[in-house]
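Of the protein chains in this complex, all but one are displayed in their positions.
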Amino acid sequence: MQVKIGIFLCDCGGSLRNIDFPKIRGNLEKLEGVAFVDISHNLCLEEGGKALASRILSEDINRVVIAACSPELCEHNFMRLLESLRLNPNFLSIANIREQCSWAHKEDVTGKALELLRMAINKARLLQPLERKEVPVNQEVLVVGGGFSGMESTLELSQLGLRATLVEKGSALGGKLSELEGFYGLGASPKEMLGSMTRAIEEGKNIEVLTSAEVTRVEGEVGNFTVRIRRGGEEFPRSFGAIIFATGYRAGILPRDFELRPSVNIISQRNLIEILQAPEKLERKPETIGFILDVSDESSRLATLLVLNNALAVKEKWGSEAYVFCRNLKVDSDGAEKLYREARATGIAFLKFEKKPQISEEDGRVKVEAKDVLLGEEISLSCDILVVEEKGLPPEGTEALSSILNIGLDSQGFYQNENVYLYPVDSGRKGIFLVGACRGDLDISRASMDVASAVMGVCELLASGKAIVEAEKVRVDPDKCRACLTCIRVCPHGAIRLVRVNTEKEVAQIYDLACEGCGICAAICPAKAIDFEGYTDEQILAEVEAIGE
Amino acid sequence: MIVAERKPLEEIKEMIAGYKRILIVGCGTCVTICWAGGEKEVGILSSQLRLAFGKDGNELLTSEVTIERQCEREMVEELRDKVQEVEAILSLGCGAGVQTIAEVFEETPVYPALNTKFVGMPEREGVWVETCRACGDCLLGETGGICPVVRCAKGLLNGPCGGTKRGKCEVDPEKDCAWTLIYRRLEKQGRLDLMRKYYPPRNFQAVTRPGKVEALQA
Partner (left out) sequence: MGGNNKIVAFCCENSACAAADRAGKIRLYYPDNVRVIRVPCAGRVDVLHILKAFEKGADGVLVMGCQEEACRHLTGNTRARERVKYAEILLKESGIDGERVRMVNLAPEMAHKFAQEVSEMTERLKGLGPTPIKNGGPQR
C-alpha cells in the first residue's frame, strides 16, 4: 500500500503566533507522499473534527499527521476519530507544536515546528496497522488468605456478581480477627466483625471457601491463570481470571530488639491477650504494666494500635497502672489518635525516649530505665509485667509464593508492589493484586481501601468477560528469536513465555493481554527479534533522522 | 554454550586501520545468547566504528550482517556477495566462526572482534560463568554433576583441599568450594562413598591438539 499522508496543522485558535504556518505548509507540501497540508484553528472542537474527517475521506489518505497540542490531550480522541472513519488508529502521528514548541520558547520557532513535523512525518511513513482484538477472559477470581482483607475481597466480589474462591491455609476463616482482643475506637469488636463476615460468606452467592488449602503453583496470565491448589494431600488445578493475595502478616518479636529472653514477666502482646482472655491463669492481678514500642526503629501502625488497645484493656479489666515507652507514636491509622487521647484520659502514661531503654530483671520484677526527652529526666520503672512490641512480619511462605508468582519482595520481605504511588495494589503482573497487610504495615481501614481498589481492578479486567487488546503491538519474530530467555528474564510484567512454534523450535512469545507496553524487551533483545509497533527501532531512528534536516 | 566477550574498540580499530570498506559479521547462536556477537552487538560495534572513524575525518563504510552459525561453511557461504564488496571482514563469532570465515574466503583478511572465553552457562541475567573446560575426559557422573576441573580454583581431582572454609574457597573466599558442593550433592544422592574414590593424575599428554570428534552414527 502506497503511503499517502494528510497533514493537519492546528494553530490553536490563532494563538500560536511564533509559528509561521503558511511557511510550514509551503515547505511540507513538496514532500514525497504528502497529499495535502491543511491549516485549522480548532481541530479539538466538533467543527474542526468534522472538517478533518471529511478531508481524510475525500482525499483517501492512509496516514494522518497532526501538529497540535500535546498528544496526552488529543491523541486518544484523534485515534477514535480515525477508527470511526475505518482508518487504522495506529496510522496517526502527532507533532506537539504547542506545549513543547510555541509555548516553550519566546522567539520565532517556525524552524523547530517544522522539524517536529518532519519527525512526525518520517515516523508516519513507517507506521503499520494494529488490529484490535477481543480476548475472552475467565471471570472467576481466586482470593488467597481468609483474614479480614481476604474475606472482605470475597464478599465485595460476590456482591458485584463475580465468582470468588477463597483459599485459606488454616482450618477456619478469620486470621487476625479471631486472635485480637479488641479494636478500641473502631466500633465493632473483632469477634462481632468475624461473626458477621463469616455469616455473610456462608450466605453469599458465588462463593466457594476452601480451608486447610494452599496455592502451590500459578501459571498463565491475566484472564487465564491456572492455579494448583493443595488440600488434604491432594493437588488439583483450577482456572481463574484474576488473583487477589491477602495473605496478611505474622506478628513477631524481632530478636535484635530485645536481648532478654521472654520470661514470665517479659511477655509478648499475644501472651497478654491470652491472659486477658483467660484471667484465671493469673496468680494475682498485675499492678504495674509497662509497654514498650519502637525499640530498634520507627514503630509500625499495627504495633502501635495493638499497644494502645491492650493498654486500654488492662486498664479497664484490671485497673492496673500502665506505662507506654515509645519513641515516636505513630497514630496515623484510622481512630488511632482518638485511641491515644482515650488512653491519656484514662491515666495511661506515655514516656518518650530517644536512646534505647535499659531493661533488667530484679526480684521477679522488670526494671525499665530510660530518659524521657520531654521531662528531661531519667526514669526508672519497676513493673510486674513488661509487654514488648510485636512487629508485623511477612507471613511464612511469602518468599516461596513470590517466586511462584514472579513478584519481587521489598527489603522487609513483604510483597513488592508495582509503583506504590500510582498502583498501590497492583503486583506488576496484570491480574494479580496484593491487598492488606501482606504488602506492608496497613491497618484495617487502609486494608479496606486496598480491597476496594483491587476489586475495582478485577472488575475492570473481568466484568465484561472479554478484554480488548492491540494484537501483537509488541511482537517477537519467531525466525529471529534465539530463545536466549533474556526478554523472559527482564519483563517486569511477566508477560513473556517460551512456546513451541509448529512443535519444533522454542521461541519467546508475548502475551498481549499481560503486556503493558514498556518496550524493555525490545531494547534488550540481543538478536533484535522484538518489534514494538509505534516505537520500532526504525521508527525511532526515523524521527532522529529528521532532526536538523 | 560458548561464551565470548567483545574486544576493546581500540584494539579493533588498530586491526582494521587502513581499510575503507569492511563487513561486520555477527553469529546468531552462542554469542548472540551471551550478548557478545548478535545482531544488536553488530549494530553497536558498527555504530562505534563509524563514530570513531568519522571523528578522525576518516571514511569507513560498514555493512552489517548476522548469520545463523559462523562455524558452518554452508552458512558462511551466504556471505559471498557481500564479501566481494569489502576489503576486510570483522567477525563477531567465536574462534571457530572466525576460522570458518577465513577458510571460506581465503583472499580476504578476517579479524576477530571477540575474545572467546569459555564454555559456560548464565548465572543470572547478563552474567555467564565457566562450567566446562572441554578437557575431553568427563567425570561429572562421579562428582554429582559438578565439575572440579573448572569450579575448583586448583582444579583438584581429589578434594577438598585443606583450604576449604565453611564451604568457601581459600583462593577466593567469595567463591564456593567446588568439593564442598560435590560433597553436599553426593550426600543428597546417597553416594558419599564416591568421595573416597581416588582419581589418578591425568595424562595431559594424551590429549592431542587439535581435538577431533568423529561420530559413529552415519
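Quick notes on this structure:
Each chain carries a letter (A and B) given by its place in the written order, and its residues are counted from 1.
Convention: a contact is a pair of C-beta atoms (placed from the backbone, for glycine too) under 8 Å apart; a residue touches a chain by one contact, two chains touch by 3 or more.
Remember, predicted model here, so these are calculated numbers, not experimental data.
Looking at A:L45, A:A104 or A:L498, the residue that reaches the missing chain in the full complex is A:A104. If you put the hidden chain back, the residue from B:L9, B:V119, B:C135 or B:M195 that touches it is B:L9.
Of the residues in chain B, those that touch the hidden partner chain are 8-10, 40, 43-44, 46-57, 59-64. Residues of chain A in touch with the missing chain: 70-72, 96, 98-107, 109, 112, 115-116, 119, 408, 418-422, 428, 490, 492-493, 516-520, 522-524, 532, 534-535, 537, 540-541, 543-545, 547-549.
Basically, only the chains that are shown with their structure count from here on.
Note on chain placement: the centre of chain A and the centre of chain B lie 42 Å apart, centres being C-alpha means. Here chain A touches chain B in the complex through residues 480, 482, 484-486, 489-490, 525-528, going by the rule given at the top. Residues of chain B touching chain A in their complex: 28-29, 32-33, 35, 38-41, 43, 66, 122, 124-125.
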